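One protein chain omitted, others in place.
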Amino acid sequence: MVQKKRSYTALIGITVLLLFVILLENLGNFIPGLPQVLTPTSPLFTVLKKAAVYSLVAVSMNLLNGFTGLFSLGQAGFMLLGAYTYAILTVPTAQKEQVYYLFEGCAFDFSLVDMFEGIFGNHGAGGAIAMILACLLALILAGCVAGFFAYLIGFPVLRLKSDYLAIATLGFAEILRAIFQWQKLGKVTNGANMIKGFPTFTNFNITDSSGAVILRLSTFVPFLISSLCIVVIVLLINSSYGRAFKSIRDDEVAAEAMGISLFKHKMLSFVISSFFAGVGGALFAMYVANAQAKAFTSVMTYEILLIVVIGGIGSVSGSVLATFLYVACSEWWLRFLDSEQYIGNIKVPLLRNGFRMVVFSVVIMVIVLFFSQGIMGNREISLGALIRKFSPKKERKQ
Amino acid sequence: MEYVISVLLSGISVGGQYALIAIGYTLVYGILRLINFAHGDVFMVAGLMGIYFTATLPVTASVPLVIFLTVVLGFTIERAAYKPLRGAPRMSVMISAIGVSYLLQNTATYVTGGQPMTYPVIPFLSDTVNVAGTQTKWVVIITPFLVLILVFALSLLIGRTKVGMAMRAVSKDFETSRLMGIKINSVISVTFIIGSALAAVGSVLFFTNYPAITPTAGAMPGLKAFVAAVFGGIGSIPGAVIGAFLIGICETIIKGLPSSWDVSVFSDAFTFALLIIILIFKPQGLFGEAATDKV
Amino acid sequence: MKKIIALLMAGAMTVLTACAAAPAGGAAASGSSSDTIRIGVFEPSTGDSASGGKKEILGMQYANSETPTVEVGGKTYNVELVMADNGSSADKAPSAASELVGKDVALVLGSYGSGVSMAGGPKFEEAGLAAIGVTCTNPNVTAGNDYYFRICFLDNFQADVLANFAIDKFSAKKAYCLGENGNEYDQGLCVFFKQVFEAAGGEVITDSFPTNNSDFTSYLNKAKSEGADVIFTPVSIAYAKQIMEQAASLDIGIPFLGSDTLDDNMVLEATQGTNLQLFVSTFYQEGGSEKFDKGIKDYINSNSAAMTANGGNDTIAAVTAMGYDAYYVALEAIKAAGSPDKAAIKAAIPGVKWDGVSGSIAFDEIGDAVRDTAYIKTADTASGTWALEKVQTGSGK
Partner (left out) sequence: MGNALHLENVTMQFGGVVSVNDLSIDVPEHKIIALIGPNGAGKTTAFNCITGVYQPTNGLIEFMGRPMVRNHPTGKALKTYKGENAGKFANDPVLAPAPDEITGLGIARTFQNIRLWKSMTVFENVLVAKHQRAKQNVFSATFRGNLAEEKRMRDETMDLLVEQGLDAYKDELAVSLPYGLQRRLEIARALATSPKLLLLDEPAAGMNPQETAELADFVRQIREKYDLTVFLIEHHMDLVMNVSDYIYVIDFGSEIARGIPEEVQNNRRVIEAYLGVSD
């Protein structure tokens, strides 16, 4: 009963959040003379988009590292698979020649966008439906490709223990990157060049016939997809399978003795986590408007791992919260540390290029060393609890 | 023929440099069961210190100073970032190591301003020499011998001294050693000191040969050295050295394969593939001991 | 105890942040005053391309110090450069771009490196903000983006120039191309070079090395054993430096051809005192404009930060000259627009013509610069300076 009530509040919370995002994005349409931060071109929205994308990847990593106790560092590799799958499938055929200009076109002379436009037309509502369906299908396929590769790799590497697993998955991601950058596969992967020209978040803005934006949805879309995926992950974690994952994390030997197949469940967790990492990778490609293997380095994996640690290993809401803080700090709030600043006439010492990242890594070390539980430990934010906290009267009644 | 010799020469020298880093990994892993991700970056910092010191000091003074300060750095990292997490799960310590690596790289970017730095010319080591028709630097010739001497000294230290005995004991059984009155913390410190000193020596050799240092210069050699350590059987010093030479040579051979095959880009990927294969088929490495978990 | 220390540290950090944030806020407030025009500088100051990015910024800063105001519609505006570090990486570029958009700049200059330009481009397009690429040479930067322009030549032109040079100067029959795996700049140039060189009847061997590679001796030996007449290495500065050093110790004896990235004093330093032959194609050669040469040298020598950014000496990099020219093109565009409004400026750019220190600049319909000359210079290994080899025009396009 309590369970049900909680899921309802959570559902309402997410809906409210999504509506709020739409409202925030479109404030400029209603209120002129808005403060700079709230105008559609503000860094706020870039940060929100990136954080929405990263939070999905962080939660998917947490499913594996935090809930199943598998220390995998292959996240960037699976994101790469997702990003390329999405990109290759959705670049319109008309653009392929230009995008693959070094390789005289792409081996896949096919595009989901074109396919759906063939069915629904490419104007007005039909075009919109075609694009939405194409993107959705491509996102799901991106996840599937990542999941499928995870399944293949899982056979050998999931037998390895903690840090060996970490280094093997890290190595796997590096191998993947080298393969995708290989010029010989240029007809498919565009070699070193980036794939671009596919639908991005901006394509979801609703425009009138003259091209002026009526309703902005470019921040809403990543929020929607990420929250849907995260809800699915949460449902999984709270299901019988999620409990089995946790039992493996807590004690493998006991889990096995209680009839939980280690290999099957580790594989499940690995494949599902990779599926969502793949979807996250596709979203990332939409965010940066290109897909290039160069971006998916082990540094990216470390970044996501640090987000998970900051949020608290074993807490979904912690991961989400930490992602927003992390992205906002590193890409927005702390940027001033990179340029010279003056207090009155005195130059603040130390501030110059690169200082932001130094401060940032010190903060991370402080968190890792002194607040090893992260922001949330393994607890979750519950909306109900928050409401109760802020309405003391109700609490007394209870 | 000349070509084959030149490929082998660079393979051996690369392998030797990996070996010096790999020993640090294998010692630390043997005792703490920790992949010290920051080790490669300590190596990079040693290189940077080399640049900054030789700018003002003669080489004879700056090299010992670099070794000393690298040791201090290694020691400090252990005390500040790993010791507080001694009882914590292995994953936390590893994350801390990744954090330290991140910090060192970012600090290096800040200090150098992101510019690639040039390693100074070390007399003699940087001079060129002709071997069987191939011209190369002295450092290439010297590296393998120096590695062998250092490994020999190290095995004496571990095999014959009290500290060495303590190290062996701790790597066999952490808890029991503690109960037997071995000062765990000082043994671990000694391990880090040895590892860092070797990394410093390695940095002199490596950067004399490849003189451009960027903040990420330590990452790849670090990872490869770790693979070498796993390959040889983690915890085993001769294993790490042999693994390092094998990986170094294989890597240069792959790079040296005919361009028409276009496989030289996979020289790094090969190292990782090798790692995965060895982990699956012989997880204890070439010379490591198999461990069984107690239930 | 530990927690207390941690809290103290965190506290100190907050105070520092607050202190620094206060004037930042102040600056933003003063920036919105009506007599300032802000020009965004979208360049890498960290990451792989930091070295080049900083030199490019240097040119802009010098130009800004030389001409700090612009007169538009009878009113004099101060010009302020607003920096955003794109970190040389495509995943940091969008937020750096929107940082600039958010600071209300009139137009954007940059970046060094095509990948970041392509990643940041959509943000500028979305915001209706024009960007002038300075040395991003990849064809895809401007193609498909109406808001991106550039004042440099393209990779295919550059490769064309170098391939022809190799044939003319060395009668080369076989060329060895070496680039970084996964770097679109390197690989693009190698492919273009191959096309031209093979069309002229030559043979090309292409090879790639993995990222963060430091041992190049195997590659160099391979080039030698396969009998290459020239080695073409369009790689980024750190690798170029590494390659030069190792080639010198191998006594390789094959001439090197490099692209514009190799026109850097770090690379030059590596060749000093060796018997290497290095030829690079570039945008500018010292001596092209005496006034500019003298001015920028004084600027570098009088400013320690500029000196550090330039790599510790006062050799002028071509990208610095390009940054300098880009600034003036921006001013011209603002003047032509007749207002500091970004839409007007965007509309005005295609019509801008400017005789810069690196040559005359005009734009074609895609937004690329109309340029048909490149400078080829060679490293004078005895004195450690660049010497002009020739001014070459492309064969076809």
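Going in written order, the chains are labelled A, B and C, and every chain counts its residues from 1.
Rule of thumb we're sticking to: contacts are C-beta pairs under 8 Å (C-beta built on N, C-alpha and C of every residue); 3 or more make two chains touch, one makes a residue touch a chain.
Note that this is a predicted model, so its numbers are computed, not measured.
**Student:** Pick from A:L139, A:A192 or A:L236: which residue touches the chain that isn't shown?
**Tutor:** A:L236
**Student:** Given the contact definition stated above, which residue among A:R6, A:K161, A:K246 or A:R352 touches the chain not shown here?
**Tutor:** Missing-chain contact among the listed residues: A:K246.
**Student:** Can you list, in ascending order, the subunit A residues touching the missing chain?
**Tutor:** On the side of subunit A, residues 232, 235-236, 239-241, 243-244, 246-247, 249-251, 253-263, 268, 272, 314, 378 touch the unshown chain.
By our rule, only the chains that are shown with their structure count from here on.
**Student:** Taking the mean of the CA coordinates per chain, how far is subunit A from subunit B in Å?
**Tutor:** 34
**Student:** Starting from the mean Cα coordinates of subunit A and subunit C, work out the distance between those two points in Å.
**Tutor:** Spacing between the chain centres: roughly 32 Å.
**Student:** So which stretches of subunit B touch two or more other chains?
**Tutor:** Where subunit B meets two or more other chains at a single residue, that happens at 84, 109, 113-114, 262, 265-266, 268-269.
**Student:** Find every residue in subunit A that makes contact with two or more other chains and list them.
**Tutor:** Only 178, 181-183, 352-354, 357, 362, 369 qualify.
**Student:** Can you name the residues of subunit B that touch subunit A in the complex?
**Tutor:** Touch list, subunit B to subunit A: 33-35, 80-81, 84-85, 88, 90-92, 94-96, 98-103, 106-107, 109-110, 113-114, 223, 226-227, 230, 262, 265-266, 268-269, 271-273, 275-276, 279-280, 283, 293, 295.
**Student:** Mind pulling up the subunit C residues that touch subunit A in the complex?
**Tutor:** 2-3, 5-6, 9-10, 13, 16-17, 19-24, 45-46, 50, 83-85, 89-99, 101-102, 104, 115, 118-119, 121-123, 126-127, 138-140, 143-144, 179-184, 186-188, 191, 206, 208, 210-211, 305
**Student:** Where on subunit B is subunit C touching in the complex?
**Tutor:** Residues in contact with subunit C: 2-3, 6-7, 10, 14, 84, 109, 113-116, 118, 126, 128, 134-137, 206, 209-212, 214, 216-217, 219-221, 251-252, 255-256, 258-260, 262, 264-269.
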